[in-house]
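Certain chains of the assembly are absent from this excerpt, and the rest are unmoved.
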Amino acid sequence: MSVVTKNFTVATSGKGTYEITDKIEALVRESKIKNGIVIIFAQHTSCSLIVMENADPTARRDLEEFFDRLVPENADYFEHDAEGADDMPSHIRMVLTRTSETVPIADGRMQLGTWQGIFLFEHRRAPHWRKIMVTIMGE
Amino acid sequence: MSVVTKNFTVATSGKGTYEITDKIEALVRESKIKNGIVIIFAQHTSCSLIVMENADPTARRDLEEFFDRLVPENADYFEHDAEGADDMPSHIRMVLTRTSETVPIADGRMQLGTWQGIFLFEHRRAPHWRKIMVTIMGE
């Protein structure tokens, strides 16, 4: 049994979903781990991770619109707005999604379903560099 | 330390919550792993996993009603509806819940609290066969 820890960064250009499946699959392959798990972790409080349908881009557009409506900017009770109108909604959207995702590995590959992709969900309007940690454990 | 990977399927008959705790507990027992973790993973984008109160069925009915109201079918801005009115809401409900759940193992048993059960949350109206992967790691 062994542990492999890797890092990478994702350049985001505003709110939206950014697929990182291929990057993680490559790290799993490099690790030579055949059976186990991979844990993906976002080191931020204003972006998050989701597993989402990765075939039809309209599914992701609808998802992003849903979150824009569920957690609107400028709610009258928000006090935390030092970094702008998208500051507080970004924390709430992170809490409603994930900071980490765990995916099983078998036969040396992530066991994602046919339509599953792993996405960084950026909640801020400005471009950011987002740090992702990947921990692969198994044998 | 060892890794055990198992699969099973759940036959769903429409929207709702389906308890899978006993199935996972049996796999943990068979694995002979005494201390570690079990990771449950749903290989789909229109159902998800939750840990939920498993004593009183009204709690789950209220939960399902909450999600029906939070993510209604036929929102006027939905573009992704190729598979029907329950298509896009199913992806959003998955994102708001989990694709994987992790539970600690000690003394050869999952360490769930008294009222905790693990449920598949089906978001589609039609019956489906849902594939669940279970990875048990520990010693």
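Letters are used for the chains, namely A and B, taken in the order the chains are written, and counting of residues starts over at 1 for each.
The rule we apply is simple: a residue touches a chain if its C-beta (ideal position, glycine included) is under 8 Å from a C-beta of that chain, and two chains touch if they have at least 3 such contacts.
Remember, it's a predicted structure, so these values are computed and weren't measured experimentally.
Participant: Assuming all chains share one sequence, and 2 are in place here, what does the full complex add up to?
Facilitator: 3
By our rule, only the chains that are shown with their structure count from here on.
Participant: Could you state the distance in Å from the CA-based centre of chain A to that of chain B?
Facilitator: The answer is 20 Å.
Participant: Can you name the residues of chain B that touch chain A in the complex?
Facilitator: 1-3, 5, 39, 41-46, 70-71, 75, 77-80, 82, 88, 91-92, 94-96, 98-100, 102, 131, 133, 135, 137
Participant: What residues of chain A sit close enough to touch chain B in their complex?
Facilitator: 1, 35-37, 50-53, 56, 58-59, 61-63, 65-66, 70, 96-98, 101-104, 106, 111-116, 137-139
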